[in-house]
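With one protein chain held back, the other chains of the complex are shown just where they sit.
In order of appearance the chains are A and B, and numbering begins at 1 in each one.
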Amino acid sequence: MKKAISMKKAISMKKAINMKKVQALKSPGFAKSGKALPFNLILIAAVCLGIFLALCVGKYPVSFSASLKIVFYNILGWQGDWDTMTENVVMGLRLPRVLSAVVIGASLSISGATYQGVFRNPLVSPDFLGVSAGACVGAAIAILLGFHSLAIQAFALAGGILAVALTTLLPRLLRSRSAIVLVLSGVIVGGAMGSIMGLLKYIADPTTQLPAITYWQMGSVANINFRSLAYVLAPMAVSMTVLLGLAWWINILSLGEKDAQALGANVAQLRGVTILCATVLTASSVSISGTIGWVGLVIPHLGRMLVGPDNRRLLPASALLGGLFLLFADTLGRTIAKTELPLSIITGLIGAPFYAWLLYKNHTRLS
Amino acid sequence: MIYQVENISFAYPGSSRTIYRNCSFELKEGEILSILGPNGAGKSTLLNSLIGILKPQKGNIFLAGRNIRSLTEKEIARQIGYVQQSHNPVFAYTVLDFVLMGCASTKNLFSRPAKEDHARALHILEMFHIVHLADKPYIYLSGGEQQQAMIARAVIHQPKVLLFDEPTSHLDYGRQMITLRMIKKLAAEGYAVILTTHNPDHVLLLGGKVATMEYEGHFSIGGAGDIITEPRLAGIYQAQLHLLDIEELDRTACVPPKL
Partner (left out) sequence: MKKIIIDLFSIILAISLAACGSSTSAPPAPPAPPASPVATEPAAATEPAAPQQPKAVTITDQAGRTVEVGDVETISVCWYMANDFVLAMGLGDKLASIGPHDDFQIMVLPGIPNLQTVGRGRPDMEKLAALNPDLFIHTVADKENIDAIERLGIPMIQIDPEDIDATLEAYHLVGKATGNEGRAIMLEEYYRNTVKIATDRIGNIPEDQRPTFVLLGGEKGKVADGSMMQSEMIINGGGINKAASIAAEEFWPEVGVEQVFEWNPDVIFISRQAKYTAEEILQDPVWADLAAVKNGRVYELPSKLHNWENPGMATCLGTVWSMMKLYPEQYSEEEMDKLASDFYKTVYNLDIERSALDK
């Protein structure tokens, strides 16, 4: 402690003097951020590679090299001499599907990491405030009304956001700012939505509407086209940008309400914005793909293991890992058997044991 | 003047119990105010009122000349370094990241710590002799190390006043003395310091102003010598305590009698 004299003076000293000293030190902070950048670059490269690979496999016989050629020629805007059917398969069928998987995986993972940070609970998944349940109800209503796919998408989006609005309204009515009340409120709204869902399925036409609702609930990126993806891309991009921008403030929120406020954070505002963005991300994803489990829960954990809990590194890493994971799961699902394996089954089959392994690896930290 | 507290009273909504009543005091730079009271007397409630988390029903608090009611969280936090009793983050942030979060009140939304913040944080860690821990997760540190990191976090944005909630209660005896010495040093450097404690001897060691809180909201404030009296201590703690002048140490100590 003897050297700790005049901290205040030292702190306010010109940084120029300290900088050298700091550089001489191990300066772990910089080392970390320096390490994180290449890691993200590696992930970006992996995602790009994954996209290329995924574009080159499938049931339609296109040789690997031909697919690769088609992709590169399309990127460069060249005209190839292959038949248009082959090009349509690669660019028209595989590309929207592959991109959707990446975008949805990234959205669900960022959303999950945000929720976990904001609610200081690494066990929450992006739909614990009722997003997915609400989106399901919205989609089911649209299906029952006989609406077309874009309307179903819009209803799902609205349903998801409405459910979260309801969930956040309940604590307000109780004049409570406690996160636990909010989580309980999510349980209530989710349960109510589940019941409504049961009711809607009960009144659905068993031959046409019921299979459509069930299929929608299962979650799939098989039939997403560029048009439906385009509709959600803008809200997704905005939300992702905001969350990446607020990443450091999510750290502060994750210290707890009182600490965050004492540090100068406007907790209510920050929580509102981050929950809104995370909700929009999940609801947008769910609206085009249906509910896909495990991604938003497991990927942030994997991210934390790889880059640490700092959301400035975690959010981008989670997004990339999530995109990669869902891309892998979907590509596996559409190539492994004669019929497609539902996405949620694969994410569950990979996600659940992986989650167990993560818990085992981190059990010291959790106990 | 850092703090000007005028006649504040507080009761939790829906509760009939007044936590503190008609509490007034002033605090200048370099001054120490120790708030003494038994467990549950409302010391933390008072501290939370002073940082604006709880709003007193009556009276006014002026922070650096401005009424705290008119200040945003950020403006309040800008003036205050708050050292919590204990902290249990869910996520394993590194000590450096943890300390950097103290910069929040100087940052706008969407901005984050810059290079110079990193440099300053490392420098403070160095002065606190915990720079070797910068990369370690905060939650893996010992109690004493955690407190040092917390104090580092409280001073990184160069506030005017430091608030300590029970700074000695989770520490071993040696650590307690280190912490008290540090508090005294920080005050000597010009920080106004407010701390809560339930150890009257610590108050005597620190000197400065003392406030006592008792049940039913009684609040008294004054110099250490005036406030720390045997009858008052007996009233607060329901136990006989003795004030002894120890010549060799040149101080008054508060000691319990033989059991």
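What we mean here is this: contacts are C-beta pairs under 8 Å (C-beta built on N, C-alpha and C of every residue); 3 or more make two chains touch, one makes a residue touch a chain.
Bear in mind that the values here come from a model prediction, so they are computed numbers and not experimental data.
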Contact set of the excluded chain (shown chains only): A
Full-complex contact with the absent chain, from A:Leu49, A:Met85 or A:Val238: A:Met85
Hidden-chain contact residue, picked from the options A:Lys59, A:Arg172 or A:Lys361: A:Lys59
Contact partner of the left-out chain, one of A:Ile196, A:Ala212 or A:Leu306: A:Ala212
For subunit A, the residues touching the chain missing from this view: 58-61, 83-85, 88-89, 92-94, 148-149, 152, 202-203, 205-208, 211-212, 215, 220, 222-223, 334, 338-340
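By definition in this document, only the chains that are shown with their structure count from here on.
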Centre-to-centre distance between subunit B and subunit A (centres being mean Cα positions), rounded to whole Å: 41
Contact set on subunit A toward subunit B in their complex: 1, 3-12, 15, 18-19, 21-22, 25-30, 32, 117, 120-122, 245-249, 251-252, 254-256, 258-267, 270, 304, 308-310, 312, 365
Partner subunit A, residues of subunit B touching it in the complex: 48, 51-53, 72-74, 76-78, 80, 82, 84, 87, 89-94, 96-97, 100-102, 104-105, 107, 109-110, 112-113, 116, 118-124, 126-129, 131, 134-135, 139, 155-156, 158, 178, 181-182, 185-186, 189-191
